[in-house]
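Handing you a structure now.
Removed from the display is one protein chain of the complex; every other protein chain stays in position.
Labels run A and B following the written order; every chain starts at residue 1.
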């Protein structure tokens, strides 16, 4: 490039800078002028979405009825595939179900599907996403299909805000997940600890002892998958709190308001473990699977997680270590509540946009049959909560499952409203406190303000309803 | 007359695809954003006009401003490492050097690989309990304890290093292009005049490279402010928000990254954040323009 080239270059440079300035201007003007047009296009979309399900008469013409079934469960996918195939072959009404196992972002995927005319007919529902789905009008009530037999079978498990909203039923229970403290017995023995911790203080002490004994070999007392603090706390804090007598997601069922004060008590112990250096280094960005791999390799003393863990250690991370699941520790060692069985009231639901709701129910009925529910439990994919199934089913034959079975200290809890506050979530805020300190009380107070603000806004918009229950008893969360 | 219409028709025909695509998929989304930043819109149901509410929320949104600060730390760190390194490599490789073609190829390799894919690899080699980086460092006795590369203290450094890894080759090449276009006779005459290499570098190379460098730096600034894919894969902005950059923050308002219960999409607020980020990036580039042009006048 000669001098001329350099000049040309500079000219081009100048041109670019000019165009940048201009562009800002253009974008600005366009915004005002075209408001209506853009609004029209945006509102046109839902119209396009509703236009298509009219092609519903296919069933009568002998073509198979195609049903889309979405789930985000992966641990049971082989079994579910089997069931779906069997249904497709035997239903006798030419119904074909296609199972799609979605990856992460399930809720997002469902959102996108419903705004873009690709909604599935049958959805896997979890108690975490069901209220949101109902609120957005994705789900069809199934009351019309419920026979007396079904009502007796599932009747005790129809819970407002979980599977029943405004008196309408949207899903039925199958299994739930219990949560436990999972600990490496060998490491406890080595450190000279006889029993798993009953109180948080013991947990802190045990973690410290295990770390002291094993640090030279890369062994640490405690870990959680803190890459997603919410995922980490919702599998640990939640149980510790509910067993200590408080709702596990920071909601006070007595007052119908958020109250993070109990949460801030528990976090102190986590913080202590972090300061002691008892937590696996790198846990700050740990995903759950690497954590399991490290646990299976005998590098972690304890962590808390769901009843899906035994299956994982049987199939994906076969391990030599002796481990077990046990009730989570509580604030003071006393059990003042019940361990929450999570994701228990819901399993499958039908899309409000489905053109084949009857066929979808047919499939649902098949899936909720006694045999399938029983086998589902026996294979260890979840822990049965339906009373008639609990009576019939054998205990799953998976190592370590004993500790996860539903016992006297487990129960279902009422649903809590899901709100989106401004600013950071409780999990992020408390994780920050755990790592870098601050004023726990102020953090809890700030969270209370922001969450209750968001809650009252949502109530105002009619998106959630809250009924305080002053007589709420954490030992009997569902009343009697 | 017919001739003129024919020309117009041909022009329109050739420009139409570009114009239509740019209007619908480039400009329309901007207008959409400029509209919805005044609304409370969750992506379904009705959008509620809220005036400037989103902007007052933006002003008190400490998470956003922290992400802005992180963006500048990230971009600054990346630029400070990338630019000198790539310039140095370019200057060396510009000389007649055995194997320079091979080296050029090696340095350039990272730029042909997907950021998302290689970031997954980086997550694995930087983790502190079994990552390769720590294994090597400990075997070489450079450190005695595993370094917590992805912990709150070092995570930013780590994502910067990954970004530098991905960028050096690209800017090296651009600098190389600039260097090769400097006429050789300038150096020759300078040598005859007795200027040593250092002086030749300052007196010839740098000024002659300036126009190219100006553009390269510009591209680098924009790219480093915009990049978030690799951070999204490696740390998701964590731990405790230490690596949250503004475009990642925006992305997470729309598409929560991790599993967990659903979070409502905040399209209205997201629009306001999108607008703010565009203004911030625009302001930085504008400032850079202003000063680099001033520099031009000095020469």
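Here is the rule we go by: contacts are C-beta pairs under 8 Å (C-beta built on N, C-alpha and C of every residue); 3 or more make two chains touch, one makes a residue touch a chain.
The criterion applied here is as follows: contacts and distances are computed from a predicted model.
A chain of this complex does not appear here, and its UniProt-recorded name among "ABC-type glycerol-3-phosphate transport system permease component", "Coat F domain protein", "Spore germination protein" or "Protein translocase subunit SecD" is "ABC-type glycerol-3-phosphate transport system permease component".
Within the full complex, the chain left out of the display contacts the shown chains A, B.
In the complete complex, the hidden chain is touched by one of B:54, B:224 or B:277, namely B:277. Screening B:103, B:137 or B:157 for touch with the missing chain picks out B:103. By the touch rule set out above, subunit A reaches the unshown chain at residues 1, 5, 8-9, 12, 15-16, 18-20, 22-24, 26-27, 38, 41-42, 44-45, 48-49, 72-75, 77, 100-106, 108-109, 112-113, 115-118, 287, 289-290, 292-294, 296-297, 308, 312, 315-317.
Interface with the hidden chain, as seen from subunit B, comprises residues 7-8, 10-11, 13-15, 17-19, 21-22, 24-30, 32-33, 43, 85, 88-89, 91-92, 95, 101, 103-110, 112-118, 120-125, 127, 129-132, 135, 165, 168-169, 173-174, 176-178, 180-181, 196-198, 200-201, 212, 215-216, 222, 225-226, 229, 233, 246-247, 250-251, 254-255, 259, 267, 270-271, 273-275, 277-278, 281-282, 285.
One rule holds in what follows: only the chains that are shown with their structure count from here on.
Measuring from the averaged C-alpha position of subunit A to that of subunit B gives a distance of 34 Å. By the touch criterion stated above, subunit B contacts subunit A in their complex at residues 27-28, 30-32, 34-35, 43-45, 57, 61-63, 123, 127-130, 146, 148-152, 155, 178, 181-183, 208, 211-212, 214-215, 234-236, 238-241, 255-256, 258-266, 282, 285-286, 289, 293, 296. On the side of subunit A, the complex with subunit B involves touching residues 1-2, 5-6, 9-10, 13, 17, 20-21, 24, 27-28, 30-31, 34-35, 38-39, 41-42, 104-108, 111, 114-115, 128-129, 132, 136, 218, 226-231, 234, 280-282, 284-286, 290, 294, 299, 418, 420, 422-424, 428, 431-432, 435-436.
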